[in-house]
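The other protein chains are all here in position, but one chain of the complex has been omitted.
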Amino acid sequence: MDNMQQQFLEAGTLMLAGMVFVFAFLSILIVFINTVLAKLAIKYPDPVAKAVSRTARKSPSNKTSGEISPSVVAAISGAVKKYRAQHGQD
Amino acid sequence: MDNMQQQFLEAGTLMLAGMVFVFAFLSILIVFINTVLAKLAIKYPDPVAKAVSRTARKSPSNKTSGEISPSVVAAISGAVKKYRAQHGQD
Amino acid sequence: MDNMQQQFLEAGTLMLAGMVFVFAFLSILIVFINTVLAKLAIKYPDPVAKAVSRTARKSPSNKTSGEISPSVVAAISGAVKKYRAQHGQD
Amino acid sequence: MESLNTLWLSTGLANFEFGQVVMMLVGCGLLYLAIARNFEPLLLLPMGFGSILTNIPVAGFSEVGGLLHYIYYAGVDTGIFPLLIFMGVGAMTDFGALIANPKTLLLGAAAQFGIFATLFGAIALNAIPGMEFSLKDASAIAIIGGADGPTAIFLASKLAPELLGAIAVAAYSYMALVPIIQPPIMKALTNEEERKIEMAQLRPVTKIEKIVFPLGVLLMTIFFLPAATPLVGMFCLGNLMRESGVVDRLSSTAQNELINIVTIFLGLGVGSKLSAEAFLNVETLGILGLGAVAFSIGTASGVLMAKVMNKLSKTPINPLIGAAGVSAVPMAARVANKVGLQANPHNFLLMHAMGPNVAGVLGSAVAAGILLALVG
Amino acid sequence: MESLNTLWLSTGLANFEFGQVVMMLVGCGLLYLAIARNFEPLLLLPMGFGSILTNIPVAGFSEVGGLLHYIYYAGVDTGIFPLLIFMGVGAMTDFGALIANPKTLLLGAAAQFGIFATLFGAIALNAIPGMEFSLKDASAIAIIGGADGPTAIFLASKLAPELLGAIAVAAYSYMALVPIIQPPIMKALTNEEERKIEMAQLRPVTKIEKIVFPLGVLLMTIFFLPAATPLVGMFCLGNLMRESGVVDRLSSTAQNELINIVTIFLGLGVGSKLSAEAFLNVETLGILGLGAVAFSIGTASGVLMAKVMNKLSKTPINPLIGAAGVSAVPMAARVANKVGLQANPHNFLLMHAMGPNVAGVLGSAVAAGILLALVG
Partner (left out) sequence: MESLNTLWLSTGLANFEFGQVVMMLVGCGLLYLAIARNFEPLLLLPMGFGSILTNIPVAGFSEVGGLLHYIYYAGVDTGIFPLLIFMGVGAMTDFGALIANPKTLLLGAAAQFGIFATLFGAIALNAIPGMEFSLKDASAIAIIGGADGPTAIFLASKLAPELLGAIAVAAYSYMALVPIIQPPIMKALTNEEERKIEMAQLRPVTKIEKIVFPLGVLLMTIFFLPAATPLVGMFCLGNLMRESGVVDRLSSTAQNELINIVTIFLGLGVGSKLSAEAFLNVETLGILGLGAVAFSIGTASGVLMAKVMNKLSKTPINPLIGAAGVSAVPMAARVANKVGLQANPHNFLLMHAMGPNVAGVLGSAVAAGILLALVG
């Protein structure tokens, strides 16, 4: 049982050291966000006009934003035609 | 030529054993389909409403069905506009 | 310094041999284009009608040209509806 | 005749061992969970399939020259596959909610208590005859409490490869069970009033913050915990590719094709460790039990930490979002949102819970680094 | 001067051997078939290119340190590439038509007679001086009759790697020639009346059947023929990913990016085996001849089996669909459909022929397993 007590001690130390370290690490990260990032955010604000293009960029598509492949355009005008024909609207 | 006769014999045995095995194997598969699968099909019929969504799921697209990426939607309304402009319809 | 002179000589030879070779190689390629390819171009002209389908083929999309996935078509007719609703056009 | 006899001797029926049959049933069970119950199917489906293949007699999938042998040693044993997955996850992760509300990092820290308490528990289990966990084994088991699949696989492949199969099964199963495990704990530790707390809307986060954040995280990891840099580094690489906006085609590939390819192989490779000798023993029961404990403790510590912070903070914090600190992205955040909506139909916690949720990913990668540094 | 001399000695012109020139022409021939004749271009284009590269003097593509050497030993020799292709093919395969009409499995079985009869034929060719096929060689050649590319490559890489190039050339060429080889045989063995037979519409197949089917196939393979489990297993994994509906992103990747990447490498790797020593001998002629025989016998046995079944069955069976049993998916099914339409413009056999067509894939994988078990 001596061995187990030894192991318990080790596990306890690990638990303590681990939690202290995790909290310390993530706390420094908080400081980092509140100081460095906050300053950067003020110094380099997002250009307003870019907001739209950024949204497009994040889209899962592989294509460069803005480019619409010719096949899609073809598909669309075809579909529009079809849709109108089916719905009798003109 | 003794050696060749020996080889012929082996090849013949292989042919026989192979065809018997292939037929046996695929025949058991027939039984499997006619019994196990048939019972499962009765016990767990396809829900009727899901038929549509399943079709969508099988589409080769990577996207989760139902989701339309914003860039596609943008492309479409742009294309609709263009199409109308080109065709003078309004 | 003898060693350096030796190296210079080697580098100079390399420079000469290299440039001669590069020019020779690409010049033969010019001849190749002006003779072989030119003859082939006359003998096997592009079929006129295929021009359109070739454009489609080169599109970056993975899909076989001509195929429009059902989800895209669904997206389009949905978008057309939406677009009309938003713009009050009918 | 000889030919038919050779054929018979080469059949599975003539060569089955009992343990192999059981492990195939375990594999079928995983497939069932993946397909019918939607338990983390992206990993559990190939993993269940891999565990069937590896237990086929005569076929030798996991012996020298077998497909799963190559996959395991090329990608899992080296750690390459989990690291590539982590890169893809980084490319999928948006740290906006965390940067907007940085104190939620403390929730991600608190939830890691699930890991370290379980480490203690694993050592305690050694009192039971038949269980014999070394400190390395205990560490590899404890990481299940981190609720992060690739981290668990990476650590287990380094510290206790023979337990890898059971650990992966436990980690992914409990991650799938988050919607069942967490709500009772969350409700037991909070009262109706707390669950109704609405939180202030998050401020917008600028592009420069999102770009510098992964670099800052990497830098701190380099300074304080180099043992965690493989995991954290690849994660930050993925996130930087995403946020930089200049390599969208790489970011897209990392999030889609590459992570998909690697996921198939990782699942098969991990499944190949589900052999009878490695899985069918009392220690597996211990691992499954400890995993459930780890999740519960992690959830509880997250919630309790959030309660404390709510008391101390000027702006209100709904304690429910503490539960998301275990990671299990984005499931745990959705659970927090759902429980919050039950108490107050106008209370949308999803974005607020994303902060602790991604903090939990960092927290468990840090915890894995600590275990590697101290035990590995 | 010395420099120019070194340059000259390093040119191809100063180092060409006759055999290399011939093999490059063979490579060009494959490129011609792929590009101008559309003969299975996905494999024959990279394969033709690989055979050009491997025969370049001095360059050493297939020697230690060369690109094709790495590709061959990492992916073809280990069997990994054909198995990944098979997984992708599984993810592309819809077993619905087969499940709806299970007796078409017998057509897929009958067509495998092409394989085993060719095995016999290969041994018979040993009577010709210069031909010397061992039983392993004969088995690897015979599998050409299975009309399934990855299966042929997998088996040849295990049983007769030195014949791999010729076998792959034969297999893919004849698969491309299906629309030319099959119709005369089909017409010779059937009369106008039989070709006009219309078949009853297939019943709809439920999702559960499609999910359980690959698992059932795998289970039977495990029981009766573990040697076939690498091929059948990966095929069933792909099919399960497809049908389960819970891992669509993995299924899509297996069918697209992953199979494309592997196809490029597989083609190059197989092409690298097209060296003069291995290809320019009388045995290659034997292989090409036997391949044509195998296809013809397979087609004939499929059609004859279908005629017998049509006599015995209550519901009518058009004998033409028997020809699709050789696999060559989906080309053989289309040929059956086309020949049927020629006899009766209202006779759409495509879906009915898909049953024996996919049955043929299973059948040749099973046949490959038998050959591995008995000869390997």
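For reference, chains read A, B, C, D and E in written order, and residue numbers begin at 1 within each chain.
The criterion applied here is as follows: contacts are C-beta pairs under 8 Å (C-beta built on N, C-alpha and C of every residue); 3 or more make two chains touch, one makes a residue touch a chain.
As the structure is a computational prediction, the values presented were derived from the model and not from experiment.
*Asks:* Contact with the hidden chain only, please: which chain D residues?
*Replies:* Considering the whole complex, chain D reaches the absent chain at 78-80, 83, 211, 215, 218, 222-227, 229-230, 233-234, 237, 240-241, 244-247, 249-250, 252-254, 257-258, 370, 373-374.
*Asks:* Taking the full complex into account, what residues of chain E touch the chain not shown?
*Replies:* Chain E touches the missing chain through residues 3, 6-7, 10-13, 15, 24, 28, 31, 34-35, 38, 41-42, 45-46, 49, 52-53, 56-59, 61, 65-67, 70, 256-257, 260-261, 263-264.
*Asks:* Residue-wise, where is chain C in contact with the chain that is not depicted?
*Replies:* The missing chain touches chain C at positions 4, 7-8, 10-12, 14-15, 17-19, 21-23, 25-30, 32-34, 36-37, 40-41, 43-46, 54, 57, 60-62.
What we mean here is this: only the chains that are shown with their structure count from here on.
*Asks:* Select the chain at the greatest separation from chain D, using centres from the mean of Cα atoms.
*Replies:* Between chain D and every other chain, the largest centroid distance is to C.
*Asks:* Between chain A and chain C, tell me the centre distance in angstrom, where each centre is the average of that chain's C-alpha atoms.
*Replies:* Measuring from centre to centre gives 35 Å for this pair.
*Asks:* So the centre of each chain is just the mean of its C-alpha atoms; given that, what is the distance between chain B and chain D in Å?
*Replies:* Distance between chain centres: 32 Å.
*Asks:* Using the touch rule from the top of the page, what residues of chain E touch 2 or more other chains?
*Replies:* Counting only residues that touch two or more other chains, chain E contributes 224-225, 245, 249, 252, 256, 370, 374.
*Asks:* Which residue numbers or ranges of chain B touch two or more of the other chains?
*Replies:* 14, 17, 21, 60-63, 72, 76, 80
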